[in-house]
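Okay, structure first, notes after.
Complex shown without one protein chain; remaining protein chains in place.
Labels run A, B, C, D, E and F following the written order; every chain starts at residue 1.
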């Protein structure tokens, strides 16, 4: 099963950042900050946006990106969690 | 009876995702997450949108799509439940 | 007395959907869902909309339509209830 | 004293709809629905609207119109109550 | 000291409407409705508005106008109270 | 240290209006109305605004202006308090 985002949307999968607390103890999930890093899985179909302009993507499949914490919609496929978000909710590329 | 959506609207029918809980027991409706997958039943009449641009559809009848949880209006016809939503509330096509 | 809507507005009259409960008892009004089906009674005067574009109507007098539950303004004329709504609050035509 | 509305505004005076309750008793003011019918008293000065388009009026002095219940500003002149509203708050002409 | 409003703003001074209650007693300030009538004291500098269009004034110094109750900013100069408001908050001219 | 505002922003410093109460007693700060008068310290860099139009300034360094009470951002430099605000938050020039 594959998910093809429409328009200027991008499918990403969040990257779990391993964090260790001061005392070296692995923190349970709820104690960690929500991850902001994600890997780009698939680009949208592109085309013309709502203002009549050609959509161009500034990220590529496989890029590690920083995404806005609250944007996008979470979807599940094959037991994995993904996020579909507008390209504008991608803030930066991490190199 | 058939429903013909107007403009850039799309008529979809949600797909009930069969889910089994950890212990193998079928969950009653309220315990499941609201389904996000839907099948496209009918495309709108198209024409010119509010910005004067020709409407084009990026989905086709029969496509399985992921729809925004909160968008659209629920309608009933012939005892079945449908949803009329703007094409923009369709996030992705599932292949 | 007749009501002539202005611009892209449409005058509709809601259609009472006869519903029978599980046990065959006619439900009193408050127990029924608000009807979403309506008959188109009169089209607006058309002309130029706020964006300078010619208004075109995608519905015709006599059409059965599905209207947005919360849109429009209710008016009374000759003891009957009507609704004046923007064409955009008409979601679909029922055939 | 006369009131000349500016731009696309229209001066109207609400028409008190005489209503009789089921038992033939005249209802006191607070028990009646707020009237939606009004007579057009004066058209605005017209000119160019905020989008640079020439203002045209689709109603004329003396027309009976249906106005949006909540739009407009109430003003008093010579002991009478009027309402100044944008033409867009006039929903329909009653003929 | 004089106040020169910028752009499409207008400086007005509210006119106290003398009102007498039913029994002929002058009402204290808090019992009166907020005045909506004002005299135009000075027009703005004009120029180009935010949409790139030349500003034109439809009122003149000395005009008695009806102003929106809630628009504008109150300012004091030489112990007198004025109001600076956008021309769009002037609803009508009283003649 | 100097502060150079960007774009159509203007750096101003509020002018403390000396006020004396009815009994001739100097009022402590919290009892006075927030000052609305300010002196223009520096104009922005100008350039092209968000709508693609050349920015022009209608105020000059040294002008005494009336500013919107709630607009702008307070900044400190060299122990003095300034305010950076959009030119549109300047209502009038005091002459």
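Following the convention adopted for this analysis, contacts are C-beta pairs under 8 Å (C-beta built on N, C-alpha and C of every residue); 3 or more make two chains touch, one makes a residue touch a chain.
The structure presented is a predicted model; accordingly, all values stated were derived computationally and were not measured.
Take chain A: the residues that touch the chain left off the picture are 36, 51, 53, 56, 58-59, 66, 68-69, 88, 90-95. Contact residues of chain F toward the unshown chain are 1-7, 9, 11, 45, 47-48, 50-52, 73, 75, 77, 84.
The rule we apply is simple: only the chains that are shown with their structure count from here on.
Removal of chain E from consideration leaves the following touching groups: A, B, C, D | F.
Note on connectivity: the fewest chain-to-chain touch steps from chain C to chain E number 2. Annotation: the chain D:chain E pair of sequence copies touches via predominantly different residues, less than half of the used numbers being shared. The geometric centre of chain A is 52 Å away from that of chain D, both derived from CA atoms. Averaging Cα coordinates per chain places chain D and chain F 42 Å apart. For chain A, residues touching at least two other chains: there are none.
Shown here, the protein chains touch in a chain-like sequence that does not close on itself.
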